[in-house]
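The other protein chains are all here in position, but one chain of the complex has been omitted.
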Amino acid sequence: MLKPEDFAIKTLGEAQVVSPIKFSTVRGDGIVNFIGNDVTIPYAINSDAEPELKGLEFESAGPRKEIYFRPGEVTAAIMTCGGLCPGLNDAIRAIVMQLHYKYEVKKILGIRFGQQGLDPRTGAEPVELTPEGVKDIHLHGGSALGTSRGAVDPEVMVDSLVRHGINLLFSLGGDGTQKGNHAIFQAADRRGLKIAVVGVPKTIDNDISFVYRTFGLDTAVTIAREAVRCAHYEAVSAYNAVGLVKVMGRQSGFIAGFTVLAANDANFCLIPEIPFTLDGENGLLRLLEERLNRRHHAVIVTAEGAGQELMKHEQEAATYDASGNIRLGDIGFFLKNRIIEHFQAKNIPIDLKYIDPSYMLRSVPANANDSMFAAALGRRAVDAGMAGKTDLLIGYWHDYFTHVPLPLAISRRKQVDPEGELWREVLSTTGQPVAQAAGL
Amino acid sequence: MLKPEDFAIKTLGEAQVVSPIKFSTVRGDGIVNFIGNDVTIPYAINSDAEPELKGLEFESAGPRKEIYFRPGEVTAAIMTCGGLCPGLNDAIRAIVMQLHYKYEVKKILGIRFGQQGLDPRTGAEPVELTPEGVKDIHLHGGSALGTSRGAVDPEVMVDSLVRHGINLLFSLGGDGTQKGNHAIFQAADRRGLKIAVVGVPKTIDNDISFVYRTFGLDTAVTIAREAVRCAHYEAVSAYNAVGLVKVMGRQSGFIAGFTVLAANDANFCLIPEIPFTLDGENGLLRLLEERLNRRHHAVIVTAEGAGQELMKHEQEAATYDASGNIRLGDIGFFLKNRIIEHFQAKNIPIDLKYIDPSYMLRSVPANANDSMFAAALGRRAVDAGMAGKTDLLIGYWHDYFTHVPLPLAISRRKQVDPEGELWREVLSTTGQPVAQAAGL
Amino acid sequence: MLKPEDFAIKTLGEAQVVSPIKFSTVRGDGIVNFIGNDVTIPYAINSDAEPELKGLEFESAGPRKEIYFRPGEVTAAIMTCGGLCPGLNDAIRAIVMQLHYKYEVKKILGIRFGQQGLDPRTGAEPVELTPEGVKDIHLHGGSALGTSRGAVDPEVMVDSLVRHGINLLFSLGGDGTQKGNHAIFQAADRRGLKIAVVGVPKTIDNDISFVYRTFGLDTAVTIAREAVRCAHYEAVSAYNAVGLVKVMGRQSGFIAGFTVLAANDANFCLIPEIPFTLDGENGLLRLLEERLNRRHHAVIVTAEGAGQELMKHEQEAATYDASGNIRLGDIGFFLKNRIIEHFQAKNIPIDLKYIDPSYMLRSVPANANDSMFAAALGRRAVDAGMAGKTDLLIGYWHDYFTHVPLPLAISRRKQVDPEGELWREVLSTTGQPVAQAAGL
Partner (left out) sequence: MLKPEDFAIKTLGEAQVVSPIKFSTVRGDGIVNFIGNDVTIPYAINSDAEPELKGLEFESAGPRKEIYFRPGEVTAAIMTCGGLCPGLNDAIRAIVMQLHYKYEVKKILGIRFGQQGLDPRTGAEPVELTPEGVKDIHLHGGSALGTSRGAVDPEVMVDSLVRHGINLLFSLGGDGTQKGNHAIFQAADRRGLKIAVVGVPKTIDNDISFVYRTFGLDTAVTIAREAVRCAHYEAVSAYNAVGLVKVMGRQSGFIAGFTVLAANDANFCLIPEIPFTLDGENGLLRLLEERLNRRHHAVIVTAEGAGQELMKHEQEAATYDASGNIRLGDIGFFLKNRIIEHFQAKNIPIDLKYIDPSYMLRSVPANANDSMFAAALGRRAVDAGMAGKTDLLIGYWHDYFTHVPLPLAISRRKQVDPEGELWREVLSTTGQPVAQAAGL
């Protein structure tokens, strides 16, 4: 359960240093303004919203007039963890530029290959980061620092931070990484170390709570839309043809949902949050058959995490697993098989084309929108860190950048609301029955 | 001045018809929900916000359980006005699909070439719109209905609406169009006609007030970023080279500002909202010279409406005008000339490359993000119109789709706030001096 | 064996009709020229070329001054067969436009879904094709006419041609389709029918002999390059990471080879024409291990038809087959498994990312280069057909468009020459050992 203190932003101490940035504190003088520590954004603004978490307000992110760190005393470090996500390099670049040019911090380290880089047994030494070194990285996909999966003992990581003299850590990653960031904060805090830990949310699945959107999602949808368009062209160019596209999204169906909206050409959208059945009156197979009878082509978009419950007892799925290369419960191959079997059994010739763009969604360079969003998060992370704020991540809520306490952010996972607006939009676009949406 | 009644959403009458859509009204049943007429979104949520328009709340957009129109009694019409904007066809398509499949409205007309199409002296007859006819239009740029500039007498337009039996008009356009929509509403209302007028904001410049974003902007920024990248590559590939890019934005610098953020490569951003000088200590020319001395390349992004005050008394600008093809005050050519003259006078060889992507920003098909956003506006416009709401446009505010009364929407034009977040971001990215931002 | 008559272009009869096209026959008058029937292009021009097929010359394609068909007497038909290929719609469009505007042929039919459309038991009726109907199809992927796999009895197809009054058939397809075209010609010829059969080569694999390039290949390489770039970014962003990309190419490795050249980032290229081993001194696994030791990242590009000999006796491959969804001999999954097993056995942690862009290579709209090439083939097919030429396809050889007799074109399949220039280029780019190229 969340405790009241989980809602507050922690700081390393009082902010008594005058920021080197020359902004204003008054409106009307035509000069860009600092953000006050008392500016907040409410969690719930829709008058219909649930009373849950009533009164929760997010601190507004941005540059403070008074900061905690003296520029010359900072050794900053940047770390990217988990899977790739378009925008990682934009965020890294923005953090370096903001530190160097705005806060005059000249000592910036890049941790190599995620948390592994803070494990002295396996990790490479940090690299020095400079404006010259990072100026073109945003044009490339991937992470210029490298990344890795898997957690390292927080105590070991804090040892490494201490060894390198790092007192300002920017850590980019998803739910697991943010849990790790919180653990680093706790370990450092227990030792009485003044190390600011600032998280930047990085999840292509958009599944971090209390953050409206995350960078990379829009780029992923852009690529996924191309895959759906290909599936559509395949489907309409043959008789009784089915285009089946699998996109990322293990526990949250945002990519699948948005892709369906962006593409307009899908007839069925399957996501982890909405169970569905294959057989029976409202089953996917009957609905698909009905669609083919009527239009002779169909497109299905499935999130990789959809329909896991259908594969629970599947001999087939297990067989894949034994062969070592197809993971248990690959919904793409499962659906492909089931659809082909269904129509074969009925002696209806169909032509199924399966497309899995897989990593192409996440290792391309960021599109314009994600580029600027990732960089914006990075700059605000620097603002927060220089102000001595810690154990937080930079969020985005109701069009404002915010400070989200890590205990709050990691308290739950964000998912598509089956009764909410995104899913309503999807239903409007695909025309799939509402009943199916309810898992009937 | 706005009057209190300008804040309220008008309706044609009571909504007593049961919607043909099968949604739910309770949370927790796993079925997508209708939106109640009492659900609102506050205008100001930031605790630092100005008290201006205190208490303003927007009605939430979306499907209502009870609607005004009986599907069989509706003749809907769609009209696109003004300049092209990526997403127009997505919006048209979504309106047709939502009307046809969700509300079972089968009589849908397309007005040809904007308001001209409602002028019987010059306009072509409306065309019938069907799902089959519009199903692929979102893959194309432009407007499938055609568009035009220039206003037609509202009385004449209402005559045409009456002649075609139209009682539900969807009109997509910018500030001028929305003023026209309001005039149509007034003219129809004076005659006691039950015609719902629903606006959909369409402005690539993002300059409609009380609407956070408009479709097309993101696509425009995507293309403009490519132009800036070209300018950057030109600049770094020659010695003392300047890449100068002009982008759309007559009175608002959103495209220029976002492009600079998305591209990362610009050193100066010029927008209509922030006056600047060419000469003197804080003048662009000296700053540019300083930049070239230091780095030997520079990139300038200017909105087409920037620096108009500089050209007021320009003989040169007038000369262009006389020649008939370069409009008064072309900031691109003006800057190009001034920069070249400045360095020639100082005998400093430079290499200036000027890029004006012009209409390429607006006539491409919508990117994924704009596609889904434009379609979402279209669907909510249908929801509003079928509910009998009128004299409004569909907005987007703090992540919610809203109903904005037309008198409110047209009461002012949205611009970049010189003291706000977007401009702060631009300054952080370009490194141009804050002082210049204030026009010093 | 090819017989001498297989080298000659057949005609339906003498070309005695004056072409409606107003070109010139003399050089120097500044007017575009017709092509004479005596203009030829030699097969072998490289002084080092093998003496095989010595003396083979291709008739030059293009508009003739005298043609066979009177425009009013022609009923033309267009048919697309086999898998999709970027450019199909460009070719269809160009054929219609050339027939309609240049040769004033107004009766043009579109056969639906390939050869199936000429089978009265299953096929849909042909559709009428007009300039208005096809004017925008080049902006879309797929085939506007639909396509299908599987052959129909030539006699049945000729029956259908007769029933519809078709005397000029344009048939787009790969090796199998061109064999079918030849069979249609033979069946029609045996009946004494004056039906011109003109093939247009369509193979994304570029595997039709006596044709230097085919449309769609370049577009496929463009998309495949993106997949390889993603694999590269995945590989360099993790430690000891391997990006593995599978691209189309069942019996010919052109896509894989050109993709490797276009991407620059691949370290190994595997194609059907060059056998390779997994184990041993020159085996892929040892070379990959050596590469990872040295650079800690690697990218492998494999054609789907590569390494089939390695999977011949694979229990594993058979298992996939039994499960019904992974076809026998999927080199992608096979390599993925073998590589993971190899490094697991040696206790070397690696991170393998497998990308299969599959149909995305072929169902996108054609890029600029393929658009113009496909349309050029289509126009020359019309020129040939109107001139009464038959049992041929339109080729491209040494920068000239040519007429290739179908018996010649279908006599063998084009493959990458293991001793030739393309493979030499691949070796230069990947740095993989020459020895491996020889299958040692």
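All chains are identified by letter, namely A, B and C, in their written order; residue positions are counted from 1 within each chain.
Assume a residue touches a chain if its C-beta (ideal position, glycine included) is under 8 Å from a C-beta of that chain, and two chains touch if they have at least 3 such contacts.
This is a predicted model, so every value here is computed, not measured.
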- line: Among the options B:V17, B:L193 or B:V236, the absent chain makes contact with B:V236
Contact partner of the left-out chain, one of C:T40, C:Q186 or C:Q308: C:T40
Query: Just one of C:P20, C:G176, C:G283 or C:P418 touches the chain that is missing; which is it?
result: C:P418
Field: Chain not shown, touching residues in chain A
entry: 136, 139-140
Task: Considering the whole complex rather than only what is displayed, give the residues of chain C touching the chain that is not shown.
output: 22-24, 27-33, 35-36, 38-42, 45-48, 50, 57, 60, 62-63, 90, 93, 97-98, 101-102, 138-139, 212, 218, 221-222, 225, 229, 258-259, 261-264, 367-369, 371-372, 375-376, 379, 398-401, 418-421, 423-425, 427-429, 431, 434, 437-439
Touch list for chain B against the chain that is not drawn: 84, 113, 116, 140-143, 146-148, 226-227, 229-231, 233-234, 236-239, 316, 319-320, 323-326, 333, 336-337, 340-341, 351, 353-360, 363-364
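In this section, only the chains that are shown with their structure count from here on.
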- request: Work out the mean Cα position per chain and let me know which chain is farthest from chain B.
  value: C
Field: Whole-Å gap between the CA centroids of chain A and chain C
entry: 40
Message: So the centre of each chain is just the mean of its C-alpha atoms; given that, what is the distance between chain A and chain B in Å?
response: 29
- request: Round to the nearest whole Å and give the separation of the Cα centres of chain B and chain C.
  value: 44
- line: Note: chain B residues in touch with at least two other chains are 139
